[in-house]
Structure formats: structure tokens, C-alpha cells
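Moving on, here comes chain A:
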Amino acid sequence: MIDRSLPPLLSVRGLEKHFPLGQGMLGRAVRHVKAVDGVDFAIWRGETLGLVGESGCGKSTTGRAVLRLLEPTAGEVHYDGMDVRALDRESLRAFRRRAQFVFQDPFGSLNPRLSVGAMLEEVLEVHGLGGANRRDRAVELLELVGLRPEHIDRYPHEFSGGQRQRLGVARALSVEPEFLVLDEPVSALDVSVQAQVVNLLEDLQAELGLTYLFIAHDLALVEHVSDRVAVMYLGRIVEIADAANLYREPRHPYTRALLSAVPRPDPVGREQRERIVLQGDVPSAVDPPMGCPFHPRCPHPAKDDVCGSVRPLLEGDPGGHLAACHYQPSGVETST
Partner candidate 1 sequence: MSAESAPALLSVRDLRTWFFTDQGVAKAVDGVSFDVRAGETLGIVGESGCGKTVTSLSVLGLLPQPPARVMEGSSVRLRGEELIGSGERRMRALRGNEISMIFQEPMSSLNPVYKIGGQIAESLRLHRGMDRKAARAEAVRLLAEVGLSEPERRVDEYPHQLSGGMRQRVMIAMALSCEPSLLIADEPTTALDVTVQAQILELLAELRGKFGMAVLLITHDLGVVAEVCDRVVVMYAGQIVETGTVYDIFGEPAHPYTRGLLDSLPSVEDPGKRLDSIPGTVPNPIDWPTGCRFRARCPLATEGCELPQDLVELGEEGRTARCWRAPSLVATGAAT
Partner candidate 2 sequence: MRKVLILGVASLTAGCGGEGGQRTASNDPFCQAVLPAVEAFMAESRARNPTPDDPRYGGTLVIGSIGELADGMNAAISTDYSTTQHQQFVNLMTLIDYDPEGNARPYLAESWDVAPDGTEITFHLRRDVFWHDGEQTDAYDVAFTYETVTDPLTAYPNAAFWDNYVKGPNGVAVVDDFTVVIRLEPHAEFLDPFRSAAILPEHLLGDVPRDQLRVHPYGTQCPVGNGPFVFAEHRPQDRWLFEANPAFPDALGGRPFVDRYVYRIIPEQTTLLTELLTENIDVYISPGPDQAQTIIDNPNLELRSYPFRNYILVGWNSRRPQLADARVRRAITMGTNRAEIVEAILRGYGTVAHTGVPAFHFAHSPEALPRLRYDPERARALLDEAGWRDRDGDGVRESADGTRLSFSIKYNTGNQQRQDIAEIMQSQLAAIGVEAQPQVVEWATLLQQINTPELRDFDGVIIGWVAEFKVDDTDLFHSERIDQPYAWSGTQNPEIDRLLDAISITVDRSEATNLWLEYQRVLIEEQPYTYFYFPDRLDGVNRRVVDVVMDARGEWVNIKDWYLDPSSR
């Protein structure tokens, strides 16, 4: 089980990723989209950290930057004691055998020209895995993700969305990793199929002892799969806590609004339900607001000038419920 007394498998500090926007007179970028703007978190071996937020909040970029699919602009990423950002070409390749990525779009994440077998065998070949019987190993992988051996000669377009997502998982698992970044792995799928894939992921985690960073926008789903949950807003984590705590006692006004906005599949008492409807839209990440990024939309009654000028730190109980708000409900100690 999860042992938090050990050092975390992955720890991220001050991670930033800025994308240049347009070009100036001399070809130098004048403005940047601050997609990820100072993110800290840690994941322990065997756990699932859920990362939620609305579109454009930087959760996907965070996932990619952690695995260096995108080069971070700043910050530290340590994986099992290694400095991920300092890896050279060879050690990066070794790192990628240990940490893998599953993509959101089941249509775009598979090379349409390669059959399933060719795709899996290629990975095995590149990493020198599977010995002489790479095809057998490929079949094994298919079975592992609940597909049939005869699927091996088919092409991606011959599969349904759910099956394709299974293929994505199989491909990630082919290098026998211990850590997976799952980027919205089920959001493109129908409800009934979503449940299949979620169950598969949970089974695999149990079976293979995997660690997940689970990125999604569906709050109910994240609650279902995660041990801990981090909520992102405008490139920053605004709240992070054990799943149960976060959903029961959200501390950040954004988290609260988010939770209240989720439609519930239960019409009973819907008229009485209290819902916090936020005003306006998420501000631009090119020019995020001063202070608390959420303050322009914040419905908190105590909102004041401080919110507009001082950036709140992620703080809270030592037990692990942290929020970045100047006005957290319970009197919490300030942790530096």
C-alpha cells in the first residue's frame, strides 16, 4: 500500500512552462502564455494523484512537462531521486521505460498506418524487450488490456474508442513502466465505456503496482479513482488534499464553486440545491491577474484588496490539506 513515510516517487517544485506567443521585430517572443506557473506536488509510490481543473488551466501541460514531453521553463522535477530535467539522451530513454504517458484522444494517439502488432513490436524492438518472441509478448499485452489476440493485425481505425484507449494503455505498458501519466484517458468516451476503461486502469494498478498521475476535468470520476486530488486554476494548484477531504470540505472558493456546478444525476430535490454560479470567464494566461488568480471571479464574501495584490501560498494542515487562499475557512497554521 501507499507508504508516505518513504520519499515520494515523483516530486515537483516550482514547475513552470511558458509558451512564446507571436514574434517580435527580431524574431524574439514578446509575450508568453504562462500555461504552468509555479506548481508543486508529490506522488508516492502506488498512489493515484488526481489533477483536475477546467480547460486551459495547465493540467495537461503539467503532465507533459513532468515527463519532459515538453521542456519545462523552470522548476524541479525529481523522479525516484533523479533530476529529470538534467537527464541526457541515454538516461532519458531509460527514464521513459519507467514512466509512461497515456493520451486523451483515442483517435489521434495511434499511428493510423501501423497495425497493432507492428506498433507494439516496434516499441519492444527499440527497447530490446520481448526477446525473439515479440509477437507473443504483443499478444500478451493485448490480453492484459482486455483485447483479443486476433486483434493484433488490425489497424487503429478498425477499433472503437474504448478499444483504442486500451491500445494506448497497452502501448504504454509495453515498456513495463512503474509510473503512468494518464491525460484525460476517458473523457472522449461514452459513459458506459468510460466505466470499462476506468475499471481496467484500476485493475492494472492493483496487479502491477503502478503509480498514476490522473488528469481529468470530470470531478466525480477523479474522486472515484484518486487517493489525493489537486485542483488547478490558471496554471497553479489552488488546493490539494486527500480525495475524501477535498470533496467533503473544500477550502478554496474555486473548488467549492466547481463542486457545486457539477450536475448530479439525481433530479430529486434539484430545485432546492444550492449552486454557486461563477461570473465571467477564466482570465487569459498571457496576463494573469495580480495576487490571487481567482480573485476577479471569487464569490468569497471576505474578498478584499489583499486578494488582488498578494499571491496566496499553498498552505494548510500539515496532514496534507493545502489550499491557496487568504481566507481559508478553518483557522489553519501557516506553513512556509
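Here is the rule we use: contacts are C-beta pairs under 8 Å (C-beta built on N, C-alpha and C of every residue); 3 or more make two chains touch, one makes a residue touch a chain; residues count from 1.
How these were chosen: all candidates are chains of the complex that A comes from, given by their letters.
Predicted model only: the values in this text are computed from it and were never measured.
Peer 1: For chain A, choose the touching candidate in this complex from 1 or 2.
Peer 2: Candidate in contact with chain A: 1, the rest do not touch it.
Peer 1: Along chain A, where are the residues that touch candidate 1 in the complex?
Peer 2: Going by the criterion above, the answer is residues 54-55, 160, 162-163, 190-196, 198-199, 202, 217, 219-221, 223-224, 243-244, 247, 257-258, 260-268, 270, 275, 277-278, 281-282.
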